[in-house]
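Note that one protein chain is taken out, while the other chains of the complex remain in position.
What follows is subunit A.
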Amino acid sequence: MAKFYDMDDIITDEEVVSVVFEKAACGVGIDPSSETDSVEVGSKVELPFWLAHELHLRQAVSMNVPTCFDQKTKLEIQADSACVDLRSRCPFFYEFGCKIAPLVGVRTIGPLLLSAFKSRYKEVLTKAHTAAFSAASKHLTILTKEETNLYEAAQSSMTAFKRWRMGGPRFQRASVLGRKRKSTN
């Protein structure tokens, strides 16, 4: 329940999953390409995750592996995970994978996530604290939201430290006080 109000969690739930309907559904306009309002057994539909999850709990659908976790991505990650552009596939790669993994029959998503994160983490680490902004911008575009969080945490603490080291006034005058103060009596 701690994630109920979390913005990232809500957006993660919007990711699209393709499902296969086990039971027929009448009177719902889910599939825009079909002629009628109902969905037949065995038809494949693209649904957002929150809807697919609820229907899965009611055993009305069975979920397929989403496109961002398919074989092609898996091969790319095993080849060189640091350069794979995960953000264009799915900006919430890890969170979505954690949610999907117990629901889909395939058991390889978990280890895939772990190995991808491990090797990309090293890349993030070496660039996080020290790289100048221009050098890292190309690398930044391929990080998922979670990795970007990590990166920005390190960056902000480093810039705060550098700013402190430069010196400068320790106490800043609050802007609401205005420039000059006159006594009112």
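Here is the rule we use: a residue touches a chain if its C-beta (ideal position, glycine included) is under 8 Å from a C-beta of that chain, and two chains touch if they have at least 3 such contacts; residues count from 1.
Rule of thumb we're sticking to: contacts and distances are computed from a predicted model.
Only one chain is not pictured, and the protein name UniProt records for it, out of "Protein Abitram", "Auxin-responsive protein", "Protein YIPF" or "DNA replication complex GINS protein PSF2", is "DNA replication complex GINS protein PSF2". With the whole complex as reference, residues 94, 98, 101-102, 107, 109-111, 113-114, 117-118, 121-122, 125-126, 128-130, 146, 149-150, 153-154, 156-158, 160-161, 163-165, 167, 170 of subunit A touch the missing chain.
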